[in-house]
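Of the protein chains in this complex, all but one are displayed in their positions.
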Amino acid sequence: MSQKTDMKIPALPSDKRSSFLARFGIWIVAAIVLAGLPYVFSSGLAVSTMCMMGTMIIFALSYNMLLGQTGLLSFGHAVFFGLGGFLTAWAMNAVAGTSSPVPLFLFPIMGGFTGLVFGIIFGAVSTKRSGTAFAMITLGIAELVSSSALILRHFFGGEEGITLDRTDMVQVLGLSFGPQIQVYYLIAVWCLISVAAMYAITCTPFGRICNAVRDNPERVRFIGYNTQTVRFMAFSLSGLFAGIGGGLAAINFEIMNSAQMGVGESGAVILMTYIGGIGNFAGPIIGAIVVTYLQLMLSDVTDVWQLYFGLLFIGMVMYAPRGLAGLLALQQPLLQTRQLHHVAPYYILALLPGLVAISGLSMVIEMTYQLAVKTAAGPAMVFFYIPFNANSPLPWIIAVILFAVGTWLFLRAARLAGDAYSQALAWRKLP
Amino acid sequence: MFEILFISTINGVLYGMLLFLMASGLTVIFSMMGVLNLAHASFYMLGAFFGFEITLHMGFWAGLVFAPLIVAGIGMVVERYGLRHVHRHGHVAELLFTFGLTFVIQEVVEMVWGKLPVDYRVPASLDFSAFTVFATTYPAFKIFALLVSVVIFLALLMVIRRTRIGLIVQAALSHPDMVGMLGHNVDRVFMLVFGVGVALAAVAGVIAGPVLVTQSNMAGLLGPILFVVVVVGGLGSLGGAFVASLLIGLVQTYAVAFNISLADVFGSSPLSGDVAFYLDDLWNVTVAQVAPILPYLLLVLILIFRPRGLMGTNNR
Partner (left out) sequence: MKKLVASTVLALSVIGASVVPAAADNIKIGYVDPLSGGAASIGQIGLNQLNFIADTANKNGGINGEQVEVIGYDNQINPQTSLVQVQKAIDEGVRIIIQGNGSSVGSAIEGFVAKYNRRNPDAHIVYLNYGAIDPVMTNDNCSYWHFGFDANTNVKMAALTNFIKQRAEIKKVYLINQDYSFGHAVADTAVSMLKEKRPDIEIVGNEFHPLVKITDFSPYIAKIKASGADTVITSNWGQDFSLLIKAAGQSGLDVNWYTYYAGAAGGPTAIKQADMAGRVFQINEGISNLGYEPAENTAREYGARYKDAPVLFPRIFNTTAMLFKAIEAAGSQDPADFIPKLEGMKYASFSAGGDSFMRKDDHQLFQPLYISSFGPLASDKAFDEEHTGWGWNKVGEIAAKDTVVPTTCKMKRPG
């Protein structure tokens, strides 16, 4: 299973004199942004959403340690997320109300530890193989664990799951962690620590060997490394971070449920990571934010959001296999050479017909849905604030024309944009 | 005891052959194209719904012929305009492409046929009981499914082992350039193979639809059991898939017949205290209770101890 993605890991700072700011600047900026976000998006929903995004960022990044960095496609990553969450919940319930001196913000360590332990156990089994066989073993393990979760009713709490109360912990600095905003900062801190740690791992020799195992396992063996050991270590570490994410999710929602380690959750993390971009460290972060947001909000807009979601995913796999982050990374050389303003107009030129084509397609989908599924509501519907009747042929003709013309123009404009892009890059090469 | 063993054997064989019917297309596609089609169950579902729709208007037998043809057409379009495009991004991209396809097919089916089960009936010509053993009747339709399954197995074996087409297809997998230079259109070969593979899934859908439940979530609920069959048998081995289907069918059916738990064998739990409280559930679980989970255990064990599967030829 060879993966032809080139990793964009910034080179280690070779310049010893590189200042403190250049090296840690990005993390300081990230911390300031995280601290300021709740002041910009202050509604209860926004804070809850950002809390969920934080846990998902850790989860998706930990998954990318497997898929993106080491080339291992796993279908059971939610197992570690879930087990981490359950053990965190049990640990918290065990000390709740007692005079235990462990404050709340240390409990995600329990999740991480659990993730690591199970990562070692299941990793020892599954990383003997790579490629499709590895994917199938993870699928089997995921099925076994989620089935056992239903049978072990006392530990996993049956259908209703395990509930906990995060305010029952010993309070430090007067933080009760009752208000969601305090939990947000807890998650933000842990998110920052985890992201930094995972980034640091990619920069170590171990991180590089993982990339090598992904790209050319035979050569790695020739130079004296055991690829199985490398896969095993990557798997265990990724379990560790997934467990931290799970622990934070348990604290955030104050409930853990066996659905949280099911096949659906494992599928969601694949979507996040891939849509964000597996070839770039920032990809899964973008993916976690975008996908979580769409999962929560798109359902307000349309009932068939999963169809759009599937189409988006297939489109990404076909035309943008490096994900959203890959698309952004393409612009980097343009920025460096200050050529972006030459290309940007072409992007807009391509974007407009693209939007027209998408609106035509979604009009067809929504009209079909109105006629096929929402028959009780009748053929009258509203799209883009424009009311019309889905029974008459006119809207169908308009939709098809929108789609066809939009697609045609988009393809032409995309070609122009591509030309402009390569021309702008060629500029750079001139002296 | 003899009675339950005898009945279990019949049930196990019938179920195993139904599994093979569903999984045969998956193993065909994998053995010839090297692609594990995660959307296989979705094509199976499409087959069931097309079969249902055609049965309404033209009868079951027309459905059995036309539904697989339609699905084969859809499959070939997917291969031509999707999968082939993704192929150059590697195997992970191919797996993910078929993964995305499952969402789209499910939503489209929901839009066309709704989310509730449809009333897909066994055809009147096969709606009688074939034989009765120990007061248990076996419907003719199940015997029909078994026959179709065996016929498909033999036909596939013949085509792959004994015909020129099979030879070209297998050569195209390992040496596509060479086959291309010999004047064969490799792309078209792959397109046809994918079409045949999903058509087999559709045949399974048309036949299993009336026996099971024809509903828009049937693909998801079938779950990964088909991958278990294909992997346990040895990826890409048709004979292996056949043996594995029977094995899984029999294991699962026999397991249901036995109500033995660890507690029955070793007495009550040796542990005490809190740990025992939580592990008690596991200690008292009977073999029958976990029967449908056993295939997954088999999957993990096989991949650890015999990675190429029961009858696989390589370690791909």
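We just call them A and B in the order they show up, numbering each chain from 1.
To be clear about the criterion, a residue touches a chain if its C-beta (ideal position, glycine included) is under 8 Å from a C-beta of that chain, and two chains touch if they have at least 3 such contacts.
All of these numbers come straight from a predicted model, not from anything done at the bench.
Here the chain not displayed is in touch, across the complete complex, with A, B.
Shown as candidates are A:Ala96, A:Ile109 or A:Ile151; the residue that touches the absent chain is A:Ile151. Of the listed residues A:Thr49, A:Gln331 or A:Asn391, the one in contact with the hidden chain in the full complex is A:Thr49.
Of the options A:Phe105, A:Phe118, A:Tyr184 or A:Phe253, the residue whose C-beta touches the omitted chain is A:Phe253.
Think of the hidden chain as still there; on subunit A it touches residues 41, 43-46, 48-50, 52, 147, 150-151, 153, 157-161, 163, 165, 167, 178-179, 249, 253-255, 257, 259-260, 264, 293, 295-306, 362, 366, 369-370, 375-376, 381-385. Contact residues of subunit B toward the unshown chain are 3-4, 7-8, 11-12, 14-15, 18-19, 106, 110, 114-119, 121, 129, 132, 135-139, 142, 210-213, 215-218, 220-223, 225, 249, 252-253, 256-257, 288-293.
One rule holds in what follows: only the chains that are shown with their structure count from here on.
Against subunit A, the residues of subunit B that register as touching in their complex are 36, 82, 85-86, 88-93, 95-97, 99-104, 106-108, 110-112, 114, 223-224, 227-228, 231, 235, 277-282, 285, 289-290, 293, 296-297, 299-300, 303-304, 307, 315-316.
Of all residues in subunit A, only 1-4, 67, 71, 73, 125, 128-129, 131-133, 135-137, 139-141, 143-144, 147-148, 151-155, 263, 267, 270, 274, 304, 306-307, 309-311, 313-314, 317-318, 321, 365, 368-369, 372-373 touch subunit B in the complex they form.
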